[in-house]
Structure formats: structure tokens, C-alpha cells
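Taking it in order: structure first as C-alpha cells, then the write-up.
Removed from the display is one protein chain of the complex; every other protein chain stays in position.
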Amino acid sequence: MKNGTERRTELRTYAVGYLLALALTGAAFAAVVWPSFAAGTTLAIVLGLALVQAVVHFRCFLHITMQRASRHDLQLILFSTLIIVMMVGGTMVLLMNLRTRMM
Amino acid sequence: MSKTATEIEQPDAEQDDTALFGFWIFLMSDAVIFALLFATYGTMTQATAGGPTAAAEFKLVPTFIETLLLLTSSATFGRASVAMKYDEPRRVLFFWLFVTLGLGLVFLGFEAKDFADMFADGAYPSRSGFLSAFFALVPLHGLHVVAGCFWLIVMIVQVRVIGLDRRVKLNLLRLGLFWHFLDVVWIAIFSVVYLGGHIA
Partner (left out) sequence: MNTPVWPLLLGRFEWRDLPFVRAILDPSASNLVGAFAGGLVVVGAIVVALVLTRYGKWRYLWSEWLTSLDHKKIGILYIALAFVMLSRALVEAVLMRGQQAVAINTPGFLTPDHFGELFSTHGSIMIFFMAMPFLTGLINFVMPLQIGARDMAFPWANSVALWLTAGGAGLMMASLIVGQFSTGGWTGYPPFTEVAFSPDVGPDYWIWAVSLGSIGSTMAGINIACTLYKQRAPGMAFMAMPLFCWTSLCTAILMIFAMPPLTVATALLALDRYLGFHMFTNDLGGNMMNYANLFWLFGHPEVYILILPAFGVYSEVVSTFSTKELYGYTSLVLATMVIAVLSFTVWVHHFFTMGQSANLNAVFGIATMTIGVPTGVKIYDWIWTMFRGEVRFTVPMLYALAFMMTFVLGGFTGILLAMPPLDYLVHNTLFLVAHFHNMLIPGLLYGMLAGYHYWFPKAFGFRLDEKWGRIAFTCWVVGFYLAFMPLYVLGASGMARRTHEIFDPSFRPWLYVAMAGAGVLFCALGSLFVQLVVSIRNRDALRVFAGDPWDGRTLEWSIASPPPEYNFAVVPNVDGRDIFYRRKHAEHQAPPYAEPYAYEDIVMPRNSASGVAIGVFAAVSAFGLIWHMWWLGVAGAVVGIAALVTRSFGRDQHRILLAADVAREDRRWRAALAEARSISRHTEMTTANQGLAER
């Protein structure tokens, strides 16, 4: 039965997403609770894991794929990411610059 | 005439697609709000004004539990979506929706406890710029969860009263997007705010 297969695939996607999310979360917390790297490296690891986990959520829970059906959604998300990177990056650079100059 | 207005009113798949796209745009607009609050928080981590600091105030164990609660609620909402999509018995749908709601409410309880502890410690927003930035960012996510829970209750009532017509289904799909999106925001919060606070 086609419906049944589809349903199983979908359930599997959620299950995979859940397990991956748990693993990535666990890894991030572990990296901080049992620190084995320099602070900067740990921060990079945590942020990297967060990025990967966000991708997992978008793929498994929010069903954003490279398929045609979600092409507009994907374009939208990528454009939003661009805007967010510009805004957050600009804000950080600018205000950090001001802070150093006012010290 | 052949059809009644209510029959035609049921939006077809194309209109559902439009509605979901519109909701995606809203989510992205909301994401910009969160992004800017993160940027603001990032620039104010040093502004403790001699008051409580991140390392002293942020507790990792409750944060970890809160994270598990939210992650699980995303999975259970996914399970509910599957139940809706494949017309499983109504009680299955209700079961998973109620589990999701429960997890959301427990999450809110934990978060409220966190904030109460911080207040008791003297870590309230008017104490410093750093705490202001924290209380502008994290409770906003909490408020979103409150809104999500309220919306979930409304939807449970609608499924009960109206049944699964196309508009109820559509709104459940939107709520699903909202709920999973809040999870993504929470990933950023526990990574940047809580874990980041303990690294530095």
C-alpha cells in the first residue's frame, strides 16, 4: 500500500531527526561540561554543532529539501540567511569597533 | 448552480501552498527579530555593570532538561502531523497534540523557575545592560511558546468542534511550522546564551 510506505518514510524522517538532534545537543553540552579544548575552540565547536542541528531541524522537521516543491521556501530561507548574516555581522563589527575605540 | 459557497470556499491545494508560503515569510521576518536580539545580546555580554555574570547565573542542568523537553515536543508534534495527514483515528491525533501541549507547558514551568531563581539572586533586568539583553531575548522565545500553547489549545478545540476540515488542517500545518521554528530558535539560545556563557 503506497500510503503506508509514505507514512513509514515520514515517521522515519521524524525519528532520524529526533535522534540526530539529541546526539548533537548532547555533544554540545558535553563539550562545555567536560572541556577538553581552549575556550575559543569550544565556542566554535558549540556554534558549529548548533548550525548542523539547525540544518537537521529544517530538513527533518520542517521538510525543506532540494526538491522542486519546496524550492520557493528554500530560496526564501537562503535570502533570509543572507540578510541576517549582513545585519548580525554588521552590528557585531560596528559595536565592537565602537567599544574598542571608547575604551 | 452546482456548488454552494462553503464547498467552493474550501481552498484547493494551490491556495494551501500560498497560505503556507505566506506563513514561511512571517517566520523569516520573525527570525530577523530574534537575530537582532542575539546580535544585541552578543554586544552586551560585557555590560554587567558589576552585577551577576553569565557563568554565575546560567544553570546547565535545567537548560539541558528544557532542551530535551522542547526537542521531544517537536518530535511529538511531528507524530501528530503524521496522524493528521494519514487520517489516523482522531484519538491518536488528540493524544499526540496533548502530549505536545504538556511538554510545552512543562518547558514553560522550568523556564519560569529559572527566571525566578535569577530574580532571587539579584539578577533582574534593571540590574545591568547584560541582564536587560538576556531578558529581552530569552523570555521573548518563552512568549512565543506561550502563544504556541494558546494556539494549540485553540486548535484542539477546533478539531473537537469543527473537525478536520481544510482550514483546520491548514492551521495545524502552520502551527507545526511555528512550533518547529521555535525549536530552531531555542538551539541558538542554548548554544549562544547558556553554553556560550559558560565557555567565556
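Every chain is named by a letter (A and B) in the order it is written, and numbering of its residues begins at 1.
One rule holds in what follows: contacts are C-beta pairs under 8 Å (C-beta built on N, C-alpha and C of every residue); 3 or more make two chains touch, one makes a residue touch a chain.
As the structure is a computational prediction, the values presented were derived from the model and not from experiment.
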Whole complex considered, the hidden chain contacts A, B
Considering the complete complex, of B:44, B:69, B:101 or B:177, the missing chain is touched by B:44
The one residue from B:64, B:135 or B:194 touching the chain left out of view is B:135
Touch rule applied to subunit A and the missing chain gives residues 72, 79-80, 83, 86-87, 90-91, 93-95, 97-98, 101-102
Hidden partner sits against subunit B at residues 1, 3-6, 8-9, 14, 17-19, 21-22, 25-26, 28-30, 32-33, 36-37, 40, 43-44, 47-49, 51, 125-130, 132-133, 135-136, 154, 158, 161-162, 165, 167, 171
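The working rule: only the chains that are shown with their structure count from here on.
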Subunit B contacts subunit A in the complex at 21, 24-25, 28, 31-32, 35-36, 38-40, 42-43, 46, 60, 64, 67-68, 71-72, 74-75, 78-79, 82, 85-86, 177, 180-181, 183-184, 187-188, 190-192, 195-196, 198-200
Residue positions on subunit A within touch of subunit B in the complex are 3, 6-7, 10-11, 14-15, 17-18, 21-22, 25, 28-29, 31-33, 35, 39, 42-43, 46-47, 49-50, 53-54, 57-58, 61-62, 72-73, 76-77, 80, 83-84, 87-88, 91-92, 95-96, 99
